[in-house]
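Omission of a single protein chain aside, the complex is shown with its protein chains in their original locations.
Right after this comes chain A.
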Amino acid sequence: MPEKSLEDFIRQHRSAFEEEGPPPGLWTQLEKELHPPKKNKVIQMLGRHWLKAAAILVLVVNSVMIIQFLQMKKAQSLKNISPELQEASMYYTTQIEQRLEAIRVYPASVLGLDSAARKELELRNDTYQLLEAELIQNPGNERIKAAMVRYYQLKLDLLDKILDELRTKQPVRQKQSEYEREI
């Protein structure tokens, strides 16, 4: 039977235009998406944020390399900046370390110094680090070089005086004899 209009025909036969539903496998796929197989959380996160992870890795590697480079530069700097100072430094460092070794033999009660004073006696104390930093920043500055040498000399004098006093206070031990033999 002829129909009046397309709309009317479609409305009257609406259900006939409907086809079967989706294939049954579609729900299985959806279910998989709802419950993706559980991967290791770290792998999942890396998968999702691989770009961020790569960027962080690059930053970390760069930072480590920069720190290593700076440390290496600092270690080499004194030698490069002033070879003659390096020579003096080696001499004084050996001498100072020998005195410090000898002082460490005495018990704290005999030494009579608190921890802050003992720390100050060490070779690489705050003054030393300050001078070293200044020298790296101003490699050609003769005044700083002279101050560094003066620092070594004063430290050596001080340590000698302490050792003299200790020898007076406490009878000479085996280790002190060794020290004396060395010098």
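Criterion: a contact is a pair of C-beta atoms (placed from the backbone, for glycine too) under 8 Å apart; a residue touches a chain by one contact, two chains touch by 3 or more; residues count from 1.
In this text, contacts and distances are computed from a predicted model.
Chosen from "Sigma-70 family RNA polymerase sigma factor", "Branched-chain amino acid transport system permease protein", "Tryptophan synthase alpha chain" or "Sulfur carrier protein ThiS", the protein name that UniProt gives for the omitted chain reads "Sigma-70 family RNA polymerase sigma factor". Mapped onto chain A, contacts with the missing chain fall at residues 2-7, 9-10, 13, 16-23, 26-27, 29-31, 33-35.
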